[in-house]
Structures are given as C-alpha cells and as structure tokens.
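What follows is a single structure, and I will ask about it in a moment.
Note that one protein chain of the assembly has been removed; the remaining protein chains are unaltered in position.
== subunit A ==
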C-alpha cells in the first residue's frame, strides 16, 4: 500500500469529517478499502427528503485509479442509475483524474440527481442488471447525455 494512498485517504477523511459538504455524511470508514457515505436529496428537486447510501471501494492505486462507486440499499430511480446500484457517470470511469476526490464524486452524483426531471430507470435497465458484473468498472460505458 503506497504512502500516497493512505495519506491521501486519511486527509480526505479528516476533511470530510471536519468540513462536510451539505447533505453528505460519512457513516462508515473503518478501513481504507471501503467507505459508506449517505447522500441526501437536495431540497427543491425530485429527490428532496430522500436519503441514499453510497459505497466507495478503493484500490491500492487510488487516487491514480478511480474508486468503485455504487449505491447500496435504496437505489434512487434515475435515468443514469441502474437498479443494481451502478451509476453511469463518466468521472467514475474513463474521465477519472487523480485530482478528483470522494468529496468531488459525491458532489457530482448529488448534482446528477438534482438535475433529473423525470424519475425513471435507464431504458436498458433489465438487460444490464441481468448481465452486469459485480464491479461497475468492468462495464464498457457509453456516455451520451451531456446535460448533467
């Protein structure tokens, strides 16, 4: 485990606990392997009053490699979120950059939820859920919606 990995994650954790962004809270971060955070729907959007749980799983190459990020428990109904919790968001896959962090990913997902105009599952949801592998990083994603 590289020094960068542990130092960066401990710094991020301290930062998230001391100065948490609105509607985001760390609920479980006992190891540097996986964290759980809650994400509140922003008031004035379709998800207002709802609370979702995100799981981050870090590889030892983090932050050079993106973390695996999935919803667990109650999955929000959203055109880019599959009912198995996988999220179709480019910064989690090919557009990841080491300057991104847990905080910035949470904010991206929050903004993706907030910009939603119609609560419906992705069109290919049932097929994807049947064929998807456990890790969303093993999926070949095609990103086409630039509106979020």
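By our rule, contacts are C-beta pairs under 8 Å (C-beta built on N, C-alpha and C of every residue); 3 or more make two chains touch, one makes a residue touch a chain; residues count from 1.
As a convention for this text, contacts and distances are computed from a predicted model.
**Student:** Missing chain, UniProt name, options "Exosome complex component RRP40", "10059_t:CDS:1", "Phosphatidylinositol glycan, class U" or "DNA primase large subunit": which is it?
**Tutor:** Hidden chain, UniProt protein name: "10059_t:CDS:1".
**Student:** Among A:27, A:48, A:64 or A:134, choose the residue that contacts the chain missing from this document, as touch is defined above.
**Tutor:** Spelled out, the listed residue whose C-beta touches the missing chain is A:64.
**Student:** For subunit A, which residues reach the chain that was dropped from this view?
**Tutor:** 3-4, 7-8, 11-12, 61, 63-65, 95, 97-99, 101
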